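Can you read through this structure? Questions will come right after.
Here the complex is missing a single protein chain, while all its other protein chains stay put.
Labels for the chains are A and B, by order of writing; each one numbers its residues from 1.
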Amino acid sequence: MILLTEQLLNGLQYGVTLFLLAAGLTLIFGIMGVINLAHGAFYMAGAFAASWVAIQTGSFWGGLLAGLLVSGLIGVLVEVGVIRRLYARDHLDQVLATFALILILNQGTVLIFGRQPLFSSMPEIFSGSVEILPGLPYPVYRLFVIVVGLTVAAGLYLLINRTRIGMLVRAGATNREMVRALGVDIRRLYTTVFGLGALLAGLAGVMASPIVSVQVGMGDEIILATFVVVVIGGVGSVKGAFVAGLLLGLADTMLRAFLPSLLAQVMSGPEAQALGTGISSMGIYLMMAIVLLLRPRGLFAAQG
Amino acid sequence: MKKLLLTASLVLAAATPLWAEGTKIGVITTLSGPAGYLGEQIRDGMKLGLEATGVPFELVVEDDGRDPNTGLQIADRMMNEEGIKLLTGIVFSNVAMAVVPEAMDLGALYVSPNAGPSPLAGAKCNANYFVVSWQNDSLHEAAGAAAKGRGYKTAVALAPNYQAGKDAIAGFSREFGGEVSEIYTGVDQSDFASEMAQIRDRAPDVVFQFHPGGQGIAFLKQYQQSGLLGAVPMVVAEPSFDAVILKAVGPAALGVIGTTHWGADFDNEASRQMLAAWSAAYPDKPLTNYGQQGYDTGLLIGSALQQVGGDADVDALRAALKEANFISTRGNFAFGPNQHPVQDWFVTEVVADEAGNPKSVTKGKIREQVGDVYAADCKM
Partner (left out) sequence: MRRETLALLAVFAVLALVPVLAELTGQTSWTRLVGQALIYGMAAASLNFILGYGGMISFGHATFFGIGGYVVGILYFHFDEGTRFLGIIPGTGQMLLTLPAAILVSGLAAALVGALSLRTGGVQFIMITLAFAQMFFFLFISLKTYGGEDGVMVRRTNSLPGLNMRDKATLYWVILVVAAGYYLFLRQLVRSSFGQIIAGIRQNERRMTAMGVATYRYKLAAFILSGMGAGLAGALMVNFLRFASPDMLHWTRSGELMVMVILGGVGTLAGPFVGAAALTIIETLLSRLTEHWMLPVGVLLLAVVLLSRGGLMALIARMTGGRGK
């Protein structure tokens, strides 16, 4: 029971990280129709900027601010410099251009920070653990990540459903041409959405930096899982990204935690371990394949 | 044309001492991507090691991007166009397995500063192939011996779910002898919260984990964050706690027990010289085991070149390499029958230095003059 609760929390925490990444990607995808392979680079930028500033100033919060600023700024620059020219192009040109951006941003990071992973620590107040159930200490920082993720989700919900910009975003995700026809300053809207998406990815990077290794290429590893979330959730749907993010985070964690021991009931220990891990690595892809075969447009398709 | 060039260079060679120009050494290594620092360390260490021997040399360095295709492409050009007869530098087993056979077929020499994959250590060993670092398995056997030496009876062993990971756990178990329960992790996994929960649930005497590079950094951080550090001792082999990793994880590494073939606090002249040369040349970078392996490789190659006067006679150079006529920074060093090292292994512990930063301190010898299990299959 204790183990189950702990694993549920772990899954939730991984899920909100995926959501932060996927929220921006799904909007960019849905509203502008751009496949942005370089979205992981904003995650990396956030983590590097935050860790570096935190080392220099000794303040996690300063780092958080820097991470958000830098990733958002890079996002805006990338949109204005490159992505803007690709809206009218087909997906393939976008793939090539954003692939090129990955190379540039990764190598740029090597030039600025060197090849060695950066040290990153967490603020003192989050470094301990709390006993959330008798016999179950849980790291405060991971609880903090969950809270941040859920807060952002709530904030995005309000932004999208209660504000004018949100209305445009919703309209854009449903019918791109219509918004353009309404005479809205579409360029500003696009830049804003792209910058916001990059900023959210940067936030995910900042949040992850005390937990994982802050290194070049860290964004390339997580981008696949993010795309899976976007597609399962339905392209353009933030609600879908939220549900799919949590679903995938939970499924991935649960499979890794419990599948090997379930298999161990029917086969020898080490083999069950290897097979179980193998299947759980495939788990999210298997889930995506099944979801797409049953609901080709994902769980919450925004476009009709 | 080629013949003409060859003749011209022979004439030149006759006129001047053979190696006044500096022997060209081909360094194929990984400089891009997350593992880029490994190649950087090897390259930088090798340069210093060669300089220490005083031979004239020229390093031709290229990035293989961890891609066997690229590695082979570079090797081809180095051997066929630049006439390089001595190759080294490869970090990863998969690149080595593509490049080494090609080098052997062309009669070149390969001296490995890092990767020592088992398929090349046993029946498929080759007289032109030397490994200066270690055979992969022996890293983990040492960790098993260390855990056994501390009297632990039960262990949880974690490694990524691929061949090198499985070999790591097998190597650990071979020497540990106690009860081992395995947990395999994902190949690209960076969040180990689920594994931490399982470790707590199984409550072993000791944890062994093999996660090189970024995964290792993430694992150590999360081990501390989950409160397991200090509660369950951890034993790791050297790729999981190199100086760069320690710098990146900070206090989260304190108390970790490691095993290594070399440590920065080794009390021998060669090691002290290396440390002095390193901190003079690269004051901002910590020296890792990869750097040390590069340095020792440089010493070996340099000593052999010195002995036979350049690489004009490959047979003589091979014989000189085999003698391993150099003073290793790790102390005892000799080649076994498969030309992989026979060496000592040490236990270390990560403690805080004056500034509170983690550093690895050598606690004593755990295995003496051991080679590897594949040497018996090698018929040279």
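We take it that a residue touches a chain if its C-beta (ideal position, glycine included) is under 8 Å from a C-beta of that chain, and two chains touch if they have at least 3 such contacts.
Note that the structure is predicted; figures quoted are calculated from it, not measured.
Asks: Touching the hidden chain in the complete assembly: which of B:Asp63, B:Glu182 or B:Asp242 does that?
Replies: For the chain that is not drawn, the touching residue is B:Asp63.
Asks: Would you indicate which residue among A:Val228, A:Ala241 or A:Leu259 is in contact with the undisplayed chain?
Replies: Selected residue, touching the omitted chain: A:Val228.
Asks: Which is it among B:Glu81, B:Glu269, B:Asp284 or B:Glu354 that touches the chain not included here?
Replies: B:Glu81
Asks: On chain A, where is the contact patch with the chain that was removed from view?
Replies: That gives, for chain A, the contact residues 29, 35, 37, 82, 85-86, 89, 91-93, 95-97, 99-104, 106-108, 110-111, 220, 224, 227-228, 231, 235, 274, 278, 281-282, 285-286, 288-289, 292-293, 296-298.
Asks: In the full complex, which residues of chain B touch the absent chain?
Replies: Considering the whole complex, chain B reaches the absent chain at 1-2, 5, 31-32, 61-63, 65, 67-70, 72-73, 76-77, 80-81, 93-94, 97-98, 101-102, 117, 119, 124, 161-164, 166, 187.
Keep in mind that, in the parts below, only the chains that are shown with their structure count from here on.
Asks: In their complex, what parts of chain B are in touch with chain A?
Replies: Within the complex, chain B contacts chain A at residues 31-34, 36-37, 40, 161, 166, 181-188, 190-191, 193-195, 197-198, 201, 213-218, 221-222, 225-227, 244-245, 247-250, 285.
Asks: Note which residues of chain A are touching chain B in the complex, please.
Replies: Touching chain B: residues 3, 6-7, 10-11, 13-14, 106-107, 110, 114-122, 127, 129, 137, 139, 141-142, 208, 210-218, 221-222, 253, 256-257, 260, 269-270, 273-274, 276-278, 280-281 of chain A.
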